[in-house]
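As you look at this complex, bear in mind that one protein chain is not there, while each of the others sits in place.
Take a look at subunit A:
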Amino acid sequence: MKKFAVAALAVASVASLAACGNDSSSEREDGVVRIGLVGPETGAAPQFYTDLVRPVELAVADLADEYGLEVEIVTVDDKGTPDGASAAVQQLLNTEDVDAIFGPPQSGNALQVADVIQRSGRPWLSAALAPEIMDESLDPNWLFRTNYNASDLSSVVAQYLFSGDSTVGIVHSADAYGQSGAESIEAEAEELGAEIAAVEAIQPGTTDFSAGISRLAAAGVDTVFLAITAGADTATVTKAIAQEGLAADRVVTNATILADFATLADPEQWENLVFIDPRDLTGDTVAGIAADYEAEYGEAPIIPTNVYSWMAAVDTYLQAVAEVGDARDFDGVREAMEGLEQVSVRDDVYEKPFGAGDHEIYEPEDPSQWIVFGFDGEGALEARGDLASCIADGC
């Protein structure tokens, strides 16, 4: 009898340990789909949290009924740090027992939690740009990216930066995102056999960057690439460009500029400023999303590109859950996402976006698939043309 009790205890222990590991389903059966959102509610870049939570709320409100699902959103603050991201993801997995994780939006923090989420065996949707997050050799791979990746962006940005007889300088944030962006462009330059004349870093929150711009001017820079996390820091840099009289033909940045930049900067600061994105940010779909966002939250989207990416993530995930019929069947949901016929963001439709070995929603490598955006005299976004035309004829 004693032997039987010990054996039973051992079996129970093994079973409970197994439940802690990678299990493709578990016991919660309330029928509610629990989506865990992790982002920097506090810290240096809270706009990434705001424009994670709000678009997910809007998209769930739009799509839950359509797919016949009851959805609950759980949010956790990662404080904008890798340590905070680890703690937040543990909370989502172990305490909140969510069915899928959306975020963290910042690349460094996403990299920090990549192993943990992959081991948890739950669908993971990300809009972070770092190419290192996506390891397509994993089987199964739980990560689905609904944004472009930084590697593709760097490739096309480099083609634009080094077109013509330009002398290129880089300013990057002294953080993981900025350093990664600068290194990507440096690698692309090496591949193209081009040289970068100067590289300067800016600490987030710096009060004055005139010295950094003066060094770019001394190096003869006429084309500047900005890999900066916050629009407020971009405003500090462009202010210094105006102040130091740096004659830059082009100042190329990325979509993070949409966070706060136009609010803080003056017209002379955005004159030659452009960024490149594969989506039509001046089209009807983005305008419709912005109108609904503003009606709901009383202000315009802070980072429209992230809003778009997270809405694509919600459609991807909820479609798959609806198809499988059970959010707790994690394997089934992952396979359903791989097999989706299309993913939509309002009227924009992406056909067969994913596959068994392809978890990136889009990987545009052809410059004609990217659009160059700038600002008009009022600070409103305007499309300047596709990148191929801009490289060939200027724009």
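Definition applied: a residue touches a chain if its C-beta (ideal position, glycine included) is under 8 Å from a C-beta of that chain, and two chains touch if they have at least 3 such contacts; residues count from 1.
Criterion: contacts and distances are computed from a predicted model.
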| item | value |
| --- | --- |
| Listed names "dihydrouracil dehydrogenase (NAD(+))", "Branched-chain amino acid ABC transporter permease", "Small basic protein" or "Fe-S cluster assembly ATPase SufC", matching UniProt entry of the absent chain | "Branched-chain amino acid ABC transporter permease" |
| Identified contact with the non-displayed chain, of A:S163, A:Q243, A:T285 or A:Q369 | A:Q243 |
| Listed residues A:S86, A:Q118 or A:S214, member touching the removed chain | A:S214 |
| Per the touch definition above, residue among A:A100, A:A259, A:L273 or A:V321 touching the missing chain | A:A259 |
| Where the unshown chain meets subunit A, residue by residue | 42-44, 46-47, 50, 174, 200-203, 205-212, 214-215, 232, 235-236, 239, 242-245, 259-260, 263-264, 266, 268, 302 |
